[in-house]
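Read through the structure below, which is laid out as structure tokens, and then see the notes.
With one protein chain withheld, the remaining protein chains of the complex are depicted in position.
Per-chain residue numbering starts at 1, and chain names A, B, C, D and E are given in the order in which the chains are listed.
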Amino acid sequence: MYELGVVYRNITRTDAATADALAGLGSATVHEAMGRVGLMQPTMRPIYAGAMVSGTACTVLLHPGDNWMMHVVAEQIRPGDIVVAAITAECTDGYFGDLLATSFQARGARALVIDAGVRDVKTLTEMRFISSKGTIKATIGSVNIPVVCAGALVHPGDVIVADDDGVVCVPRAMAAKTLEAAKAREANEGEKRDKLASGILGLDMYKMREPLAKAGLRYID
Amino acid sequence: MYELGVVYRNITRTDAATADALAGLGSATVHEAMGRVGLMQPTMRPIYAGAMVSGTACTVLLHPGDNWMMHVVAEQIRPGDIVVAAITAECTDGYFGDLLATSFQARGARALVIDAGVRDVKTLTEMRFISSKGTIKATIGSVNIPVVCAGALVHPGDVIVADDDGVVCVPRAMAAKTLEAAKAREANEGEKRDKLASGILGLDMYKMREPLAKAGLRYID
Amino acid sequence: MYELGVVYRNITRTDAATADALAGLGSATVHEAMGRVGLMQPTMRPIYAGAMVSGTACTVLLHPGDNWMMHVVAEQIRPGDIVVAAITAECTDGYFGDLLATSFQARGARALVIDAGVRDVKTLTEMRFISSKGTIKATIGSVNIPVVCAGALVHPGDVIVADDDGVVCVPRAMAAKTLEAAKAREANEGEKRDKLASGILGLDMYKMREPLAKAGLRYID
Amino acid sequence: MYELGVVYRNITRTDAATADALAGLGSATVHEAMGRVGLMQPTMRPIYAGAMVSGTACTVLLHPGDNWMMHVVAEQIRPGDIVVAAITAECTDGYFGDLLATSFQARGARALVIDAGVRDVKTLTEMRFISSKGTIKATIGSVNIPVVCAGALVHPGDVIVADDDGVVCVPRAMAAKTLEAAKAREANEGEKRDKLASGILGLDMYKMREPLAKAGLRYID
Amino acid sequence: MYELGVVYRNITRTDAATADALAGLGSATVHEAMGRVGLMQPTMRPIYAGAMVSGTACTVLLHPGDNWMMHVVAEQIRPGDIVVAAITAECTDGYFGDLLATSFQARGARALVIDAGVRDVKTLTEMRFISSKGTIKATIGSVNIPVVCAGALVHPGDVIVADDDGVVCVPRAMAAKTLEAAKAREANEGEKRDKLASGILGLDMYKMREPLAKAGLRYID
Partner (left out) sequence: MYELGVVYRNITRTDAATADALAGLGSATVHEAMGRVGLMQPTMRPIYAGAMVSGTACTVLLHPGDNWMMHVVAEQIRPGDIVVAAITAECTDGYFGDLLATSFQARGARALVIDAGVRDVKTLTEMRFISSKGTIKATIGSVNIPVVCAGALVHPGDVIVADDDGVVCVPRAMAAKTLEAAKAREANEGEKRDKLASGILGLDMYKMREPLAKAGLRYID
């Protein structure tokens, strides 16, 4: 059970090798590999195209119009972290700009995922600092407690994977297994891609014709 | 750590007396008493005006277009429960109608909170069965695992409070303390209401004039 | 092929007995009976609770900010019709008020379905005249051509069913068959409702336990 | 030119007779009588059906998550006022509940128009105190300065008209003229309504057949 | 009359020369040339900037969470087609990724227009495969039946024109005439552009001063 109004300093992070490896597989494959769960709302996208990052979650809960806690969480960042910020009510205020980004980067953060507005988009892009934007919904409170960010539940130490397809949270206990499953998917897809590129139909490759006929599909010329 | 694709049968529920007592205090007061956290998105409202209910959460995770798990969760309902349904992607499909409501009521459920469409609104209203509607976002999976419903994190056994002001989730470990705090707020508000009704200003009652002046507020005639 | 800028005077309407009978079955059951198609967007709801109506579609296409064609379509109304108005671009302007409602009612219209704003809500409610509201999207043009209203394709002469669950369009050629299927569903549901009310679970009534186990569902105590 | 961080105490209000008379004509007619301007966004609706109110605007600008200024504006309310609250960024926080309503009512306010969330909806409805809800956007600052509420510009002393059709702001300088024009429209509409009810078409009553033919409208049997 | 649950194999496509020529004129000009109809909702945009494509529509209707029919439609694609996918309820699930894109491209498809989420955005962009995204609404069913995609009615064989200004559907019977009208508009616009660039005002070029004065426009210095 977590308490509110508290900064949890010692959190257990997913091991760095696993957290780092997930970026290369992409949020879409990771999402599939977890059984289609953990995806933040589709409005969450990196602020510049082509971003691909993963890291361990360091969470913070803000109240509308107040970014005090952003400074508090800065101190808790460890290299390789992605800060995940949730807010207790929907608010379009801009909570994050280039000053905070400078501080976060100095502490080793790779990105900020926030379900609210940001400012200094141009500078953040130049710094290659990722900040996802969207609308807001949030939950319990404080630093390094579980938060709901853009509809996804994030525990401190979970893995965040963010790219042009979206932002996915991989629970720490599922990270190693998910990495394995995502790699298997990717390996498997290469062969399928070649077959489909040669003109073989998914209907035949996946043997769908019989079940479709059983389900009642008819063809009319 | 929870697993996916699993029905957890033995969950610890908030004690009934606490869960029941929260309904009368209202979601707004309970929300304040918890420190302004736990509120679902403001689009979540009961389907009929005047509803006031609380109960223990029995959670279920659905996939888009599939309500199999609604029948699975029915068996896990205990009298006094409120079923909280989350879906793994936003979808406007109607997952719940009067047949399921009949089954849920027969098992002792007091309400359904679902971040998706429902059908048979007229019948559900006649049955005084509450179903909150809105848009959808969701998380990990299965029955009686933690879910994100309408932006709020709900653990099995938590207390749900729903009325015209919205839907609030009170974590089980905070339920007793929240009840106490909410009662204290309510007792306190009666006296304040009388003063304000007599024309005394909040400016004076809360002694705000000095801090406002210090903050720079000026009056111009 | 339809032309634009034209009023089609002679359209073939669904027979009145079929069109009238669908109201009593409700939009949700009719939607299911058609195979879950034909439903307008979920934001479309009657302006007063408890409305239940069906009738034959008389269609009109408006341009933003211009309700001339509302007067043109008034002349084409036959008793038992529901006017379906689409607009060529999203616009929140109010296109319909109590004067037009008076005229439509005098011509025998039962309702207006419009994916745009209306005014004089209080009067329209007193007249028990149904007008669904929402946001707007539209298509080709003129009076009694096919239009897209709130995401559903409506041909002149189709049946519209509107109540608190939403608005459904039943294509003319499917109307008789849909009525039959909807009646069968309803007859069938009475028996199921009794069983569920007695505490029998859908899991057993629908024999779901075996397929769920095959799909990998596990129970944990 | 207005200053920020200031409470303007002496504002010029529209004369009470004019402000009061507009309620009976309804927001839709008043909106038409002003030339289709001044309407707040269509999401703004009173919290209970059947509300009809008008009054003089007393404005306040809030910052997200902070309702201090609500207490400041309470002191500036004069009997017959409607408080119009704007917020400097979109925020779903609930800024207003039954305690503030009690204070506002004690000071003579007839309603609150706020482009944000409220709480204690049930109590506010019982008090017949109107509070319109929606999403938020705002402007310059302080008490009794011009604000943008739900997309409409409101100056202190303007007239607010609110009912089931929406919320309209009538600029003070246009109030007398608008009242006259709205009365004229209403008188005029009675006669038209009778004609339309008798089956006469708007096409003929408004002599639209010739201009429509000139615009190219054709009829096809 | 179309049936549901059916694949129509022989559809009549707009002739290739007409369908191909429309891309160069752009969706905005084509939309104007058709009389401002046929435009999909403004949220529909290609996934990469600078896209310009047209082709014949090959339609498919999906149910939420199920992309079986995507494989069925792949077999029906002819070179020069654009697949238009509609879904029977709004759902943010990702129905289309690089594997399906590979298959579609191998069959000769130029683009996919889908009113739902896609994945593998980076790869789709590299393949220059266009996929428009947005939210979802849909209609009747199956492959090569009329569907409603993003608010526009699309018949199999119609022409789809997609670029940064949006997505337009040109009905087959209007394609040749629309091409002619769009060319005429474009020719006409060159001359106008030169005049406006030289500083001549639209007020004078379109002879608007007199009608504006008649409509009551006044100038105040």
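The rule we apply is simple: a residue touches a chain if its C-beta (ideal position, glycine included) is under 8 Å from a C-beta of that chain, and two chains touch if they have at least 3 such contacts.
Since we're looking at a predicted model, the values are computed, not measured.
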Item to check | Residue among A:26, A:42, A:64 or A:117 touching the omitted chain | outcome: A:117
Next on the checklist: To test your reading of the contact rule: which positions on chain A touch the chain that is missing from view?
Outcome noted: 3, 5-10, 68, 70-72, 74-75, 92-94, 97-100, 102-103, 105-107, 117, 119-122
Checklist outcome for this item: Note that chain E touches the chain not displayed via residues 26, 28, 31, 36, 41-42, 50, 163-165, 189, 192-193, 196-199, 201-203, 206, 208, 212, 216-221
Next on the checklist: I need the residue numbers on chain D that touch the omitted chain, in ascending order.
Outcome noted: 1, 4-5, 35-39, 41-42, 61, 63, 88-90, 137-141, 146, 148, 150-153, 171, 173
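In this section, only the chains that are shown with their structure count from here on.
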Next on the checklist: Let me spell it out: compute each chain's centre from its C-alpha atoms, then which one is farthest from chain C's centre?
Outcome noted: A
Checklist entry - chain A to chain B: how many Å between their CA centres? => result 27
Item to check | Interchain centroid distance [CA atoms averaged], chain B/chain C, Å | outcome: 32
Next on the checklist: Quick check on chain C: which residues sit in contact with 2+ other chains?
Outcome noted: 5, 36, 41-42
